[in-house]
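Just below is one structure, and these are the notes that go with it.
A single protein chain has been omitted from the complex, and every remaining protein chain is retained in its original position.
So, subunit A:
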Amino acid sequence: MADGMDSNKYDRQLRLWGANGQRALMTSHILLITAGPTGTETLKNLVLPGVGRFTIMDAAKVQERDLGNNFFVTEEHLGRPRAEVTCELLLELNPDVNGDFRVADVASVIEEEPQYFSTFNLVIATQLAAGPLAKLAEICWDSHTPLLVCRSYGLICYVRTQLRDHCIVESKPESDQSELRIAAPWPELEAHCSAVDLAKLDSKEHSHTPYVVLMFQAIAAWKAQHGGQLPASFEEKRKFQQTIKDMARDFDNEINFQEASEHYYKAYTLPCVPEEIQALLAEAQAHDLTPQSSSFRVLLRALADFVAQEGGGLLPLPGDIPDMTSDTDSFVALQALYKAKAARDAAALATHAARHLAALGRPASTIAPDDVALFAKNAHCLLSVTTSALKQELAADASSSAAEGVAEAMEDPAELPAQTPICWYLALRAADRFQAKRGRWPGETAATIALDNQAVWAELQALVKELGVGKGPLGLAHAREVVRAGASEVHCVASVVGGIASQEAVKVVTRQYAPLDNTAVYNGVAGVLGVYKL
């Protein structure tokens, strides 16, 4: 494969994110902060699929206790910089990857070189204390640098994404995305479907006419008998479905008619621009493009023009049709019709894009034809994701963006309410407050356990009061579990968070699939995962 991509080694992942995604991954540069197990497990899952380059920032030296939970240090490395050692052992995993390290205290880099962080495609901050994390998050927010926050603590862990105007073309939703436009056909589709005379077909042809044609004719007949109206009421829709069945010569043996009857609603569903896309288009029209505008913004603007002009209120046709019972020639002809329309729409979009680029003094070749086609094909599922800023989440009053998410989650508890993951998110926030005040983690030494239990419980109660939410299932027991863990980093828990974080990292740098928005908490005490917008 082109550009040194090893399609055999990467076969199993190329089937998910394709050559486009792999190319994006292989040209990404990721910063990992802190090389403990949470960090190295995250990075391992990015080195294996072939991330372009990584940098590890860590000031620590390898100690005895690292040997017990970190797979990327060994006894012979004791005393050496952890950043250097983990970099070396991680690079062993994949010769395609470049990696370097920086032995530095992240808190000082944040103070002294804030601009450093915006040189990366993604910053992954693991096990960072609340103080420096808040500052780092602000730097990343201001510079639009994607940030992943990873935390593991005893049996609890979470991943938090902070993204701003993060644009995704290939969001690859799981649901059926095909658009047939039977109820609003373009002239060529209309001509193709009306040309078929079902009555003249022999029985084999009749049972192999694609359901698009059947439904087109059924809905045309319905409109003719109902003053041009589509079926609207429940009863009319049922009746319409029956007319499809009645068109069959032998319904039980004509699978194409069975398929038409199963998908009957597609015959009268009018295509439209989804609300989320309308919002994106409105925003694109409200802001003038600048020479710095990304290809995504330029194409979005061009898309708004397309919808207003050639599209007649509709997005470009995606062009794929689902498989359906048919003889080969009928299916191929129908498929070609949809593909041709999709190509015409993409070409029109390209013309708009070229005009905007020209106005900005940029050549039309700035955006490759393949990229325009991809954008047109995915126009109905484009995403621009902006999570809340960490600063908003950590605000110490009811204005916190977390307040609503927490309240909602408390109202919908897990089977054992005390095990609802949101409880553990709050318990870790309480531990953070304890640490910020005392400069040490609760339960670090056995001697203070009883006192720390009470102190963390007090912090937990203060926190929910600030957020303006009730205590719900929270209790002293949550404080006790946090204290007993004593900020320990358990390998399995670190590996869960590393798995979730690396998956989100791949999604962010490849700009494919919808990313987490914005917090996933894994409760290892009971094996429950919760996802919250905080």
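We take it that contacts are C-beta pairs under 8 Å (C-beta built on N, C-alpha and C of every residue); 3 or more make two chains touch, one makes a residue touch a chain; residues count from 1.
As a working rule, contacts and distances are computed from a predicted model.
Undergrad: Out of "EKC/KEOPS complex subunit CGI121", "Vacuolar protein-sorting-associated protein 36", "NEDD8-activating enzyme E1 catalytic subunit" or "BBSome complex member BBS1", which one is the UniProt protein name for the chain not included here?
TA: Its record in UniProt gives the absent chain the protein name "NEDD8-activating enzyme E1 catalytic subunit".
Undergrad: Can you tell me which of A:232, A:332, A:396 or A:436 touches the chain that was removed from the display?
TA: Within the whole complex, the residue contacting the unshown chain is A:332.
Undergrad: Looking at the whole complex, which of A:131, A:173, A:274 or A:417 touches the chain that is not displayed?
TA: Residue touching the chain left out of view: A:173.
Undergrad: Sort through A:8, A:233, A:292 or A:365 and give me the one touching the missing partner chain.
TA: A:8
Undergrad: In the full complex, which bits of subunit A touch the chain not displayed? Write them out.
TA: Touching the chain left out of view, subunit A contributes residues 7-16, 37, 41, 44-45, 48-50, 68-71, 74-75, 92-95, 154-155, 159, 171-174, 208, 323-328, 331-332, 414-416, 418-419, 443, 446, 449, 476-477, 480-481, 484-486, 488, 490-496, 498-500, 502-504, 506-507, 513-517, 520, 522, 524-531.
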